[in-house]
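Below: one structure in structure tokens.
A selection of the complex's chains, in situ.
Here the chain labels run A and B in written order, and each chain numbers its own residues starting at 1.
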Amino acid sequence: MTSPDSDQRFHSNPELLVPIEGDFAGKDILSMSQFSRRSLERLFDVSGQIEGYLETDSVPRLLDGAHAALIFAEPSTRTRGSFGSAVLHLGGYEPLTDPYLKLFPNIEDPEFDFRILDYKAVLGDGGLIVMRHPQEGAVRKAAEVLRDVAPKVVVPIINAGDGIGEHPTQAMLDMYTMKKRFGRLDGLRGVIAGDLKNGRTLHSLIRGLSCYKGNTVYLLSPQELRLREEERSVFASLPISLVEIEDREQIPEDANFWYWTRVQKERFKNPEEYEAIKDGMVLTGDLLKMQNNRNMIIMHPGPVIHEVERSTIDLDPRWIYFEQAANGLPVRMALLTLVLGKIK
Amino acid sequence: MTSPDSDQRFHSNPELLVPIEGDFAGKDILSMSQFSRRSLERLFDVSGQIEGYLETDSVPRLLDGAHAALIFAEPSTRTRGSFGSAVLHLGGYEPLTDPYLKLFPNIEDPEFDFRILDYKAVLGDGGLIVMRHPQEGAVRKAAEVLRDVAPKVVVPIINAGDGIGEHPTQAMLDMYTMKKRFGRLDGLRGVIAGDLKNGRTLHSLIRGLSCYKGNTVYLLSPQELRLREEERSVFASLPISLVEIEDREQIPEDANFWYWTRVQKERFKNPEEYEAIKDGMVLTGDLLKMQNNRNMIIMHPGPVIHEVERSTIDLDPRWIYFEQAANGLPVRMALLTLVLGKIK
């Protein structure tokens, strides 16, 4: 895997994914593959500006007059809460989710389209949808429906996680966290550990890091949880160096970041297999002693279950879980403001 | 059915329904039969004013200090979202619906009254309730409870749809849409098609149009879905010309509006009957070619399921579904402001 100049490059399927260059306004945010270094830098600049407003309790009502609907067809605390706060913080309005309408249809169900159009009708031109759905590709399907019917009424949609597909706003806040810590997003060395097969956050993060130059990521997982062939072949063409490792001893001593993820118990057919694997994937204090780089950081997309030895790690200053999560607010506020065209 | 002068006339049951003249403040909004030409004109004037604010992102916080509770005991996306946005847009506050309290009691259940009084207690004087309930008459029952107990604490209630009864705010936005398009609400010729038996929106719309002069409405439905006898006898006394037709060939060539509604599959005992009827009630491109009036509009209260040939109709400029839905916001904002007495 090579690392050519990645500036101004897009990984988009031209039929479905519109590249975000300088201008986010009115565009659907479906995948990190729509982004370039330039568009990410724009996003992080606005995020920094908004973080300044937050710190001084002086957030302008940039979204006054805008409506957003949060359609979360899967449980969510952090992403949902963060988007909800972002909308309200900027002076926008969230038409409330109806508790009687809990089950959002599958994408194969004809009602999927009707329900999406119902939201379009209530939001009207200038509205925005944030959607999470358990099926990969569901948000893209919704985007097509929104564009095809009444195309003059523009209601962009943001992917807040589609099954094992992508979770682009998580990758954005992860990268914003790195940028604040290291002052750059080029030439980083990192470790992504855990369930690489089912983890949508890292699928987005690898795409995002490939927009910058000279990044190397070690992918640590047991054999059973390696990247899917599908993702592997896409990533092979990206300008990022990926090194798959299976043994914790192979973690480099000078990584800038560790990105730990949860082993998803519910995917295992044989519980004993899970038990054997899980013990090998716990982030322990002993493991961390191997690192010589005092400036490294340990990230986690949450929720933290059993894969971190909390008694030790919670006290380690390199464990920046809460700082990372807190970055979700300014980054999502920035994204909403840009997509709704409320900032030049 | 005759069409005498309808100005200043009320269709109220004087014991239960208080007429809205110039002054909406503190009154319950239960039925379109409370309205006169004068009160509807007042509502549309304020709606237009608020639409201007919305277009320039300069909505004054007219409801600052007011609380509204949305009690939706049936699913709703558009009406619920629109009322929720209206409250927040004007600076009001919505005490959130408790997801643990999903099933609102039947009106026969003694707990119905206690729960309504709970809402009265939390809202306090100057609060407002918006209620949808599957039973006809439920909102009127709630209004009685609210007035009878602690009458000095004034909490008006707005009907957002009571079973197959009425849906007055839908009729308000429908008429506002017509007024914007035609510059008048007198002397219109329209078609209301579909399920006239179970469609609460058209029960309200016919009442509303009868407040103006010289309106004629053709009611197109299969035999099985004609108006109920109960509604028919009420409407017979209203100053509006109603012409019941069963054949699409009888649609006049010069209608100003078509108002299409969904055939409610779930009411049919025999599925084959539904299949036969439903095909005859689809709004097709071919059917629309019969119309000579280029300025006519096609409306639909939503949601659109199978009764519109979307591939053709979605592209027709006379199909103003999204424009119509968008009018829900300024009209509901106007109604809230007037009922809470926040505008003179």
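The criterion applied here is as follows: contacts are C-beta pairs under 8 Å (C-beta built on N, C-alpha and C of every residue); 3 or more make two chains touch, one makes a residue touch a chain.
Keep in mind it's a predicted model, so treat the numbers as computed, not measured.
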### Per this structure file, total copies of the shared sequence (2 shown)
3
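The rule we apply is simple: only the chains that are shown with their structure count from here on.
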### Summary
Cα centre of chain A to Cα centre of chain B, whole Å, reads 41
### Residues on chain B engaged by chain A in the complex (per definition of touch)
54, 57, 59, 70, 72-78, 80-82, 84-85, 88-89, 94, 96-97, 99, 102, 302-305, 310, 314, 321-322, 325-326, 328-329
### Message
For the complex, give me every residue of chain A touching chain B.
### Response
64-65, 67, 69, 93-96, 98-101, 114-115, 117-125, 149-150, 153
